[in-house]
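Every protein chain but one is kept in place in this view of the complex.
After this line comes chain A, so read on.
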């Protein structure tokens, strides 16, 4: 099975040369869910942004390849790259409160790209949007289409964004911490919804999160990231039973247990952090000319 998204040796640096991503390589196979876990600042979101062409202006890709559906995105001119991304990939953003345009009605925000970018007719796009809103279990979708974002709850808005992400039947969806900004009670529903939608549409999903519990529920494979470097790549089952890298083991041990909520938390030991830091430094030394 060839991977739908292949990232090879991707390096992203802050202007001035500070490395953000260090030769990241990973595959997301068609129809599979790949988790991307790591601490805050490990660069997990930056991978998603690099794929979607939305890196902050201060960052630049210095080397590497991003193959999306057999095309190296980085070899395309900027305008064409953005169109190609728009036609084949989609994003489920982190914060549903800022991800919808507050001065536009919900309906056009879903249908607009179908009409503008993909050339659908307006009525087709609207029918599609209605159907998807039903699929993400929004009551009275016709009314919601006419609503402004501020009239809807955070959970509703996230459902709308999920519907919008699936609207053009993309082959790849990048979910950037899609449940982090939501209430705990809503998180679970949204997670199940994303997993259901992914399974039904057979979309490849790159799932960025810092929550190993979430990863264990939805992912098939995962990459562990530390300081912009992939520390471990694994299939789900193997990772949770036999993690190879000491940092992965420490990360698993640090996850709070649902069975024993009162139990003491286990921090990642200092020796493990020193070890990964050494690996990162070794990597930088090798990469230096």
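Throughout what follows, a residue touches a chain if its C-beta (ideal position, glycine included) is under 8 Å from a C-beta of that chain, and two chains touch if they have at least 3 such contacts; residues count from 1.
The rule is short, and it goes like this: contacts and distances are computed from a predicted model.
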item: Identity of the absent chain, which is to be given by its UniProt protein name, from "Translesion error-prone DNA polymerase V autoproteolytic subunit", "Peptide/nickel transport system permease protein", "Carbohydrate ABC transporter membrane protein 1, CUT1 family" or "Glutamyl-tRNA(Gln) amidotransferase subunit A"; value: "Peptide/nickel transport system permease protein"
item: Selected from A:95, A:134, A:211 or A:279 as touching the chain missing from the view; value: A:95
item: Of A:19, A:53 or A:141, the one touching the omitted chain in the full complex; value: A:53
item: Listed residues A:63, A:131 or A:150, member touching the removed chain; value: A:150
item: In chain A, positions touching the absent partner; value: 52-54, 57, 79, 82-87, 89-91, 93-95, 98-104, 109, 112-113, 116-117, 148, 150-151, 161
